[in-house]
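Note that one protein chain of the assembly has been removed; the remaining protein chains are unaltered in position.
Every chain is named by a letter (A, B, C, D, E and F) in the order it is written, and numbering of its residues begins at 1.
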Amino acid sequence: MMLADILTIILLLGGAFFFLAGTIGLLRFPDVYTRLHALTKADNVGLGLIVTGLAIQAQSWAAAGKLILIWLLVLLAGAGVSYLIANGALARGVAFWKR
Amino acid sequence: MEAVGLWQSAFDLMLGFSLFGLAWRMLFCADLFKSIVLFITFGLLMAIAWVRLEAPDVALAEATIGAGLTGALLMSAFAKLRTLDNSLKSGQPLLPRPRLHVINFWIALLFTVLLTGGLAYAVLSLPSHSPGLSDAVMSQLDSSGVTHPVTAVLLNFRGYDTLLEMAVLLLSIQSVWSMAGMSDAGEVHTSPVLNVLIQLLSPVLILVSAYLLWVGAHAPGGAFQAGSILGAAGVLLVLSGRPLFNLKKSWLIRLMLVAGPAAFIALATLTLINEGQLLKYPVANAANYILLLETLATVSIGTTLLALFVGSQTEAVQQDQSHQ
Amino acid sequence: MQNLYIILALFLLLNLLAGMWRILKGPAAADRMLASQLFGTTAVAILLLLAQIESLMALRDVALVFALLAAITAIAFVRRNWPQEPDDAG
Amino acid sequence: MGAQLIQVDWAVVLIMLPLSAAMLGFLLPGMARNIGLLAALLILFTVVGLGWQLTQTGVYSHVAGGWLAPLGIQLHADGFSLLMLATSAIVGVAVSIYSTGYFKAADDQRFWPTWLLLWAALNALFLAADVFNLYVTLELLGLSAVTLASLTGSKDSVSAAMRYLLSTLLGSLAFLLGIGLLYHQYGSVDIAILSERVNDSTVSWAALGLITAGLALKTALFPFHFWLPPAHASAPAPVSALLSALVVKASFYILLRLWLGLFDFQQDSTVANMLGILGATAVLWGSIQALRQIRLKMLVAYSTVAQIGYLFLAFPLAQTGGNRVWYAVAYLMLSHALAKAAMFLVAGNMMLFGGHDRIVNLDRVVQRLPVTVAAFGLAGVSIMGLPPSGGFIAKWLLLEAALAQGHWGIAGIMMLGGILAAAYVFKVLGYAFIPSPVPHQAVSVPARMQWMALLLATLAIMAGFVAQPLMQLIGIGALFDSTGSMP
Amino acid sequence: MSMLFFYALIGVGLFTLGLLALVVQPHLLQKILALNVMGSGVFLLLVALGGRSQPVVDVVPQAMVITGIVVAVSATAMALTLMLNLSRSSPGAQLPEDQSADS
Amino acid sequence: MIAYLPPVLLILTVIWPLLLAIPLLNRYIQNAPMLALLPAVCLALYPGVIDYNVEWILLGSGIELNGNNRWILLVSVMIWASSALIDKSHGEGFTHSSNSSFYFLAMGGQLAAILSTDLIGFFSAASLMGYAFYGFLNSSIEQQYRRYWNLYLVFLVVADLALFEAMIMAVSATEITRFNVLRWIISDTQNAQIYVWMTVTGFALKAGIWPAHRWIIAAYTGTPLSVKILLFGVPLMTALFGLLKWLPNWDNSLSIPGSVIMLWGLMTAIYALIKLLQNRQRVLIPLWLIFLVSGVFLSVIGAGFVVTQDWSDYKSYFFISLSLGGFSITALIIYLTIGQNQQHLSAPFSSAGQTEDTTQAQQRENKVLTLLSANYLVTRLQYLQVAAFQLVDVTRQRAVNQLNKIMDEPGWTVAITFFMLFILIIVSLSL
Partner (left out) sequence: MIWNNWIPLLVVLSSLLPGLVIFTLSEKQWRVRTFLNIFGAVAKLGLVGWMLWGVYHEQHFETRLALLPDLDLVLRAGPLALFFVSLSTLLWLVTTVYAIGYLEHSPHRSRFFGFFSLCVTATVGVALAGNLITFLLFYELLTLSTYPLIVHRGTEEARKAGQSYLTYTILGGALLLFGTVWLYSLVGTLEFTPRGFLSQVDAQHHPTLIIIFVLLIGGLGVKAALIPFNGWLPKAMVAPAPVSALLHAVAVVKAGAFGIIRVVYDVFGIDFAASLGVTAPLAWLAAATIIYGSLRALFQDDLKRRLAYSTISQVSYIALGVAIAGPLASIGGVVHLVHQGVMKITLFFCAGNLAETLGVHKISEMNGVGRRMPWTMAAFTIGAFGMIGAPPVAGFISKWYIGLGALEVDQGWVLLVLAGSSLLNAAYFLPILHAAWFRKPPEKWPHEHDFGRHETSLALLIPPLITASLALLAGVLAMLPFSPLEWAKLISVREFYTP
């Protein structure tokens, strides 16, 4: 087993963890805004870690670049969409969660 | 590798059952919006399933059309439906109870179960190995002008089907236009973040579209996928409020819509005259012909999907905005 | 290695299915939309893993397309289809 | 010259011509009407060419793309295809000319391209020799038919079109599933190859069920007819004519072709008998419903349901009745297409003239639209199966087969159906003679609309006189003659 | 590859499930979704069984499915347009026969 | 050329009156009745027998002039002529009335009947004559008698039916319709009895033999002289003539029908005698004489069935006697009537439409009975007899009244009743 493989394993497992966290957040957090928060963790970090882990395994730089591109695109979309949803929720007066 | 097979099987089983469960929840829930979201999810899982079935082309098509564009279409349609239907005005749309009698439901269910059983039996009776046409495809691939078999089938071996397919697309836009009163106005209100998003995404989409078109000759991708991405780009533009040109009146748009099928027909006629057979490309020029066809088809497909999206629900947008 | 990929893919799939509960439960449309968004990302991850498993790099294109189009339905939702939230939200 | 003409691929032209015309019409909406008319005439001419070609050379087939059957797609034209193509061409031309009077210029761009696409789909369907290709043409056909059916935009027409769309999609999907199963069992989608390979297996039976059910749904066989009357009745008159005359026939055409080509493995007559029973029920139910209608177009639409029932009566008969029965069916398809198209055109005229189509208030329309009423009468003759009409020839052959085989039930149903048909046709004619308490608004109807209806009706009658040459023409390719010699 | 048959069976299940929904669900949007699910089922079956060809997957069904998907999206667009037209003229996107007395 | 003359004459005798029946002709031709008779007169005076078969008329009829019918023809001509003369001299002018066509039709019919050589020809001509005569008389008869006269129509129909049956019986058995051949063959058949019954019934009805005589009384009393004299000359004499012609010589005795017919004839004769004796008006005497003659005639014919040989021998005399009888009765009528005024003539039947008052009748019958039976026994039985006569008379009157009442309606009940009767007769006979 090579170093790259070990790295990949760690990164992938980390990504998986963040995805799990995101999911748990989605399920457990009480309102839209907080769930949004959980979601972005999964998007950004979870996918990021997985992409990185896989990029290490990639045969070529181009392939790795494509992987990174995918991540970037997801980041972009996630950010935009999160903003839009939060903004829309505010505009529609979706209530904040209060303890 | 035995373990891999086991896990893969587990994955496949999981995927399959979730597909079925999703479909069940989607079709038998009282909240239409939930159904739509579930449908989008269903599309995602379908794409994964296609991948598992070693059908990346289909996965691409599903990802763009099945999940992406159809989802957007459904969203928009549902939005408009809500403006039209008072019973759906509240966020939690209440459906009228099905008039269907309970007993009828059970009868229908019984029949469905029986049908499922019968079909399943038939499917299981199929031989576990069958070459299908793969040998034929592979043996003729060389003279098709492309190296990717799916593209070869779509644009060469069964190009006539694709020709008719283009006609279906043309028909769909003709149909939507003739059914819905067309509104030519695009959106005017925009949002800054969305603008940035669109500005970033659009060029990438177009690039990816071109990439998929190009790569289609030897790898998964091709006119349909590329065209759908192009259409998606257009949809994004529309959604972001870019004032698009007059869709219905513009001859340019019409030309773009027709370009694909027209190219097909022109080529068909040409080959008919030259080669004596419909869409029979000379081997030497096959690649060029296919690329030409694909390019024009991509333009047409993209435009068509965009026009379908716009055509079916522009009016709702206006009402929605006035609501805002 | 292959085992890991496939187990991870399965894990992510289970994750996704767990998130399904949010879609079914709601309560607001935005919640469902969020869940759907998460699924998009998850699906991209799964696809990438599968691409690795099958050594079929074309699948990355699929993932790319997913990533690109993940926004579309969400944007359509935001721009078109955000219903009035019900009073008993939450 | 003649030798060169024989080489022309008329069949291919038949597909390309309406397609190109549709695109041109789409591109140039202002000229859609003229393009369409020109195309219609050219198609008629082309069909004649194809017919001539077939008489000279027998069956015509074309290898699209140069790829032979298992891989590529073939086009195939035999006598039966020719019959359907010719029927479409005749009805198509008549309806095209008719629609120039019916549609306002503003509606042209909605009607013409769709109609031309429908025509292309029909022609492609009749020429297809490949089940998947059939699926695509079926979809093209169904979707364009739905579009046309919704053209009026009224509430009725939209809901009818919606129902129609759902039905046609469902039918297509069942068909697709069926051919999928066939493909996976036998490894081909080409009918000729499949017909060699298909044998009595579970998959064959499942495919038989799915395909038959799907096509029966699209053909609106009795329990599946629910979508037809509203859709055909609420569409614009020329469209109703096309739908009833051609579109439902197209799916039946496929059913027949597959039944003869693929599903001849089943010696058991259960399925055929079942179809026969449904057909018989359709005849009765459709006729009785037609009789009960108060609106003319609904009446005509239900009449279609009944007439479709006749087509299915052939299945049980053909088991031992052989080729004559299929010839009868082909003939019935032809004559019903002509007559029913005429009837819908007539209904359109009457609606235009009086502003409504309530039968009891037709208000002496016989005096004011004599040509139209004559068309209805003549078409009615064929629908009733009275001599001397095409419908008679068909019913004669069917009845003969039924009696020869001792199928008393079928024979009785056919007689009863004829009588009921007479009842509803003459219900209309009777009211056309008498004044109504509610006066008509009496809008003048262009002559070409009247004469087109009469033309079709007359042709339906004339079909009764040319049975022998026509049957020889249908017999090209000997599709029906697998079970016996030429009649 | 028994998994191929599993997918094929899931396809069958989707097909019949969609059929059931098409029959019993009153709302047009649901019916349209049901048709899409049915379509997916058929496609799944087609492609899955195409995998029985070894070593190279039979691509002809895939090409067919791509064609089918395009048809499906066209049909869906048309259906949605029609549905909207219908609900414009009468509230409740349902066919007349499905409308319950109270709605 | 001369060879063609007799047949032409023969045909003209029949055709010429028929042609004159066209109103356009007879209205503008002077002395049309006389003119119509001209060929007949010539024919009657033509010496020799003429037999002309016209193959293509009807079912192959023929007309002939022979020893038998020459006399009848002569008498008929004379009667027609005298009728026309009287008509002209009295200025009644029926020959120029709207009914003149009937007159000529009846004339043509009678002449044709007399000359005809076969059953069918006779039957056709006699029907023509009968209906035309009915029509002719219907317009000349006085209103109050008209409904009795209508009885004639009913009788005519029934009689024609009966004759039709008789004729068809004969022909089906023999395939021959000529009179002269018929007589030799029909006697072999089993249908002979039916034939006899039908013929006798038919002609009895046509000739007004009791009890079907009421219409003759009405016609006789209700018409002017010129018509009156036609009554015997046209329907009666033709009917009796027909009876003679139709009844062939029998090889076997038909004693049962013969006896019945004889009895019938006798009863008629007795009735006529009684009436004659009751009679107080000179002008009515011929009427009762007519009945007497016809009754006797019938009874003789009946006797002829029983004694077949005598019948064959003496039959031809009947023609002469018939013509003589006709001639003399006509002469008598003329003699008795000329100079009488009209009121006197119609006196006994004066009370409008009804027959004599009952008391009057009773008195009259008493006298008759006193005259008839001058002995003690009879006077002892007087009351009984009166009662019997009264019963008969009242019943008869009731029947007549009933019949008349029915005849005012479309008359179908009568027809059907007859029809039933008819069936009964045939059925009972064929047993």
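Everything that follows uses one rule, which is that a contact is a pair of C-beta atoms (placed from the backbone, for glycine too) under 8 Å apart; a residue touches a chain by one contact, two chains touch by 3 or more.
Being a predicted model, the structure only gives us computed values, none of them experimental.
*Asks:* Which of F:Val171, F:Val260 or F:Val307 sits in contact with the chain that's absent?
*Replies:* F:Val171
*Asks:* In the whole complex, what residues of chain F lie against the chain that is missing from view?
*Replies:* 23, 55-60, 98, 120, 123-124, 127-128, 131, 135, 138-139, 146, 150, 153, 157-158, 160-161, 164-165, 168-169, 171-173, 410-412, 415-416, 418-419, 422-423, 426, 430
*Asks:* So which bits of chain D touch the chain we can't see?
*Replies:* 364, 366-367, 370, 374, 377, 381, 384, 386-388, 392-393, 396-397, 399-401, 403-404, 411, 415, 418-419, 422-423, 426-427, 429-431, 433-435, 464-465, 467-468, 471, 486-487
Note that in this section only the chains that are shown with their structure count from here on.
*Asks:* Give the chains in contact with both chain D and chain E, ordered by label.
*Replies:* For chain D paired with chain E, the chains in contact with each are B, in label order.
*Asks:* Compute the distance, rounded to whole Å, between the mean C-alpha positions of chain B and chain D.
*Replies:* One centre to the other, that is 31 Å.
*Asks:* On a C-alpha centroid basis, what's the spacing between chain C and chain D, in Å?
*Replies:* 47
*Asks:* Rounded to the nearest whole Å, what is the centre-to-centre distance of chain A and chain B, using the mean of the C-alpha atoms as each centre?
*Replies:* Chain centres of chain A and chain B, defined by C-alpha means, are spaced 27 Å apart.
*Asks:* Touching at least two other chains at once: which residues of chain C meet that condition?
*Replies:* Within chain C, residues 16, 28, 33, 35, 40, 64, 68, 71, 75, 84-85, 89 contact more than one other chain.
*Asks:* Chain D: which residues touch two or more other chains?
*Replies:* In chain D, the residues touching two or more other chains are 71, 132, 136, 139, 143, 146-147, 150, 153, 177, 181, 183-184.
*Asks:* Is the way these chains touch best called a line, a ring, a star, complete, or other?
*Replies:* Shape of the chain contacts: other, as it matches none of the listed patterns.
*Asks:* Quick check: in the complex, which residue numbers of chain D touch chain E?
*Replies:* Of all residues in chain D, those touching chain E are 71, 132, 136, 139, 143, 146-147, 150, 153-155, 158-159, 161-163, 165-166, 169-170, 173, 176-177, 180-181, 183-184.
*Asks:* Considering only the defined contacts, which chain E positions touch chain B in the complex?
*Replies:* Those in contact with chain B are residues 1-10, 12-21, 23-27, 29-30, 33-34, 36-37, 40, 43-45, 47-54, 56-67, 69-78, 80-85, 87-88, 91-94, 98-103.
*Asks:* Flag every residue of chain C that touches chain A in the complex, lowest number first.
*Replies:* That would be residues 1, 4-5, 8, 11-12, 15-16, 18-19, 21-22, 28, 30-31, 33-35, 37-38, 40-42, 44-45, 48-49, 52, 57, 60, 63-64, 67-68, 70-71, 74-75, 78, 82, 84-85, 89-90 of chain C.
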